[in-house]
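For this view, one protein chain was removed and the others were kept in their places.
As written, the chain order gives the labels A, B and C, with residue 1 at the start of each chain.
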Amino acid sequence: MARPKTVTKRGGAETWATDLTSISPNRVLVRGYRLDDLMGRVGFGEATYLLLTGDLPTPSVGRLVDAMLVSFIDHGATPPSTLAARNTATTGASIRGAVAAGVLGFGRYHGGDSLACRALLDEGLDISRGGPSLASAAKLLVEQLIEKEDIPPPGFGHRYHTIDPRATRLLQIAHELEADHSYAQLLRALEQTMSEHPDLKDRPLPINVDGAIAAVCGDLGLPSEVADALLIISRVPGLAAHVLEEQRREAPMRVIDPSKHTYDGPPERRLPERRK
Amino acid sequence: MARPKTVTKRGGAETWATDLTSISPNRVLVRGYRLDDLMGRVGFGEATYLLLTGDLPTPSVGRLVDAMLVSFIDHGATPPSTLAARNTATTGASIRGAVAAGVLGFGRYHGGDSLACRALLDEGLDISRGGPSLASAAKLLVEQLIEKEDIPPPGFGHRYHTIDPRATRLLQIAHELEADHSYAQLLRALEQTMSEHPDLKDRPLPINVDGAIAAVCGDLGLPSEVADALLIISRVPGLAAHVLEEQRREAPMRVIDPSKHTYDGPPERRLPERRK
Amino acid sequence: MARPKTVTKRGGAETWATDLTSISPNRVLVRGYRLDDLMGRVGFGEATYLLLTGDLPTPSVGRLVDAMLVSFIDHGATPPSTLAARNTATTGASIRGAVAAGVLGFGRYHGGDSLACRALLDEGLDISRGGPSLASAAKLLVEQLIEKEDIPPPGFGHRYHTIDPRATRLLQIAHELEADHSYAQLLRALEQTMSEHPDLKDRPLPINVDGAIAAVCGDLGLPSEVADALLIISRVPGLAAHVLEEQRREAPMRVIDPSKHTYDGPPERRLPERRK
Partner (left out) sequence: MARPKTVTKRGGAETWATDLTSISPNRVLVRGYRLDDLMGRVGFGEATYLLLTGDLPTPSVGRLVDAMLVSFIDHGATPPSTLAARNTATTGASIRGAVAAGVLGFGRYHGGDSLACRALLDEGLDISRGGPSLASAAKLLVEQLIEKEDIPPPGFGHRYHTIDPRATRLLQIAHELEADHSYAQLLRALEQTMSEHPDLKDRPLPINVDGAIAAVCGDLGLPSEVADALLIISRVPGLAAHVLEEQRREAPMRVIDPSKHTYDGPPERRLPERRK
């Protein structure tokens, strides 16, 4: 466990700096841009990218980042983070308190799979940099995963979906925007290798949304911790929506049984034309 | 204090419903739209609006919602919520833990001013519905506020800014998009009334970002609690960016003295042309 | 909504004081006592009381505070705060993250009943100070509660228990220690009045643990917010125990259905003799 070596002296708080946002009277600069100039000109996803990375995304990258944020915005009432938020909301807690409880649920296993998949891809790309093709690196990784009994590997397989529609679409958008590079290629090579492997081929291990996000963030050059932050940010609207619904529709202090819920929202409908 | 009347029986968890998101194998519907259809076609701000309200915004409303979310995305290193997040990050906590600590800081006074301003505007519009003009309602409200010593009222004045550039710009965008109605008009009438009032005119009480957001949400017909949720959502990228910066730039377990920080990011720069 | 009138100037952080704990090299004083002197001489409950109130409790009060803290230490797997903690733990979150999620569940309805009961008792004692007996004040309050349809009132009734054994025992201990005064008397008068009221007598409305704690804290002269803090503190060991159990016994990312749990701990057993 890495630990800090510098022991701060009492009262020795020194000058420190931030390069995010500058506040002076009547002027707010975010990464150098006036916040009031950004308003109306960049979307919330683009401003998020600017804040986290220091630069405005190109329009293509902005569209990809938005697609990524939208892909993870909600996944129904059963994720444990959503249940933590709802269980907090039913006690009469504030919206912020219930949302915070939900944010805490992005643990090692939930959302964290994206980070673990990123580490796996980094490992494969390291191997590949030494000479072998991505396909060879994928084969090597899969053998290692089987040996370590780490199947399904992070970024593959899903408890509900045999094909994760969010993953498929996100990788497709990245491809259309010419933003899929070695991370996405290795991710696909891993999926392919597993589907053909004699020990695994009966078991569907499709790329899931965590894997697709890991690859897209890798190909965008985003550090792992920025990718992690994006995942948390992307789910907050979903958490908030569940909290508001819990408070609006349900009696307080109810026992929330996730297996007993149904969906009573609108049936499947088409997007308005102009959005296509 | 309102309290629940229904006492749930033990084990009596009954069927309950959500109208937000439907998960079935290989298909995710958000408010009836396929999530993979939304990806690449709507921005993160629009998808947030869809999730919270049930409908896709028109392009104008979508732009206004994005502007509102961007307006509140960060406000430097000194807001107490940001300091709570940084103090948590310096202990070596996870990103989600530090972000959650920041979310908890959206208390009655921080962010909550927007809700209090909304209540004030609702009160004024109620008066106005009974006959008086908005200008008369504003005068009545200001007299009441002075009597209750509630000056500055919620939504007006700022500790740093004599003119809050975010408020000015947000109301201007609402105006350009023809989305400023009675809430925005009453907000402006209140500002005008206070600037001319003999007891207040030496004290600048400009509309602040909390007030502008309150009016815009009111004019969009969003319930108070949805407006509250939007505020929380909008600041999460800022909290996450401070957490990442704290972990990247600072020694762990430091004593964080907010009065000793500086800004060392890029100096003011222009937005690239295509964004204008 | 009360709001702050003082707008702090930027950078104007001024000297401020705490009267809780003084840290100087090699010496820690808690409320004036050396922490190393307290260690081994006062229990954790007594030290908690010292920290929150400024004084060491008498041995009797210390014993009562301990009984109160123990009474609320856990209430099984179904309280929503416990479920929020378990749902967070199942994601692989840290112990502190999952415990924090549980703490957030002490909302208006959960635990908050104790505060609402305190307000009710304060109201009754105010009436009684004007002349009427406690019995008359109780009758008046019950009529008001029925009229406002606020039945069960806070501090009475329980979803599982027809007689809450924790309430009975806590009030008995307070009585033995001669620490039950007007709050406890009014609480009992309210229970009595409701049990005899023609509109309520078919419905058991026994004093519950929230009510007993409210009365005991009132009789100890603790402000409402200190009582609230004691409730939160008292449940943290329970939350932590559920988090540890979730991590030790269950598979990660499970769907937690509260109606499907059983108890497999030791059957009822007697306390060792020396404890009696």
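Points to keep in mind about this one:
In this section, a residue touches a chain if its C-beta (ideal position, glycine included) is under 8 Å from a C-beta of that chain, and two chains touch if they have at least 3 such contacts.
The shown structure was predicted, so the numbers you read here are calculated from the model rather than taken from an experiment.
In the full assembly, the chain not pictured is in contact with A, B, C, by the touch criterion defined above. Interface with the hidden chain, as seen from chain C, comprises residues 3-4, 6-8, 10-45, 47-48, 51-52, 54, 56, 59, 63, 65-67, 69-71, 73-78, 92, 95-97, 99-101, 103-104, 106-107, 160-166, 168-170, 173, 225-226, 228-229, 232-234, 236-238, 240-245, 247-257, 260-272, 274-276. Residues 78, 80-81, 83-85, 87-88, 90-94, 97-98, 100-101, 104-112, 159, 252-253, 255-259 of chain B touch the missing chain (whole complex, contact as defined above).
Although one chain is not displayed, its contacts with chain A can still be listed: residues 1-5, 7-11, 13, 78, 93-94, 96-97, 100, 104, 108-109, 112-113, 115-116, 119, 149-152, 154, 157-160, 257-259.
Methods note: only the chains that are shown with their structure count from here on.
Of all residue numbers used at the contact between chain A and chain C, over half are used by both chains, marking a mostly same-residue interface. Relative to the whole-protein C-alpha centroid, the nearest chain centroid is that of B. Chain A and chain B, compared by their mean Cα positions, are separated by 24 Å.
Between chain B and chain C the centroid-to-centroid distance comes to 34 Å (mean Cα coordinates, whole Å).
Taking the mean of the C-alpha atoms as each chain's centre, chain A and chain C sit 39 Å apart. Residue positions of chain C with contacts to 2 or more other chains are 10, 78, 93-94, 97, 100, 104, 108-109, 112, 159, 257-259.
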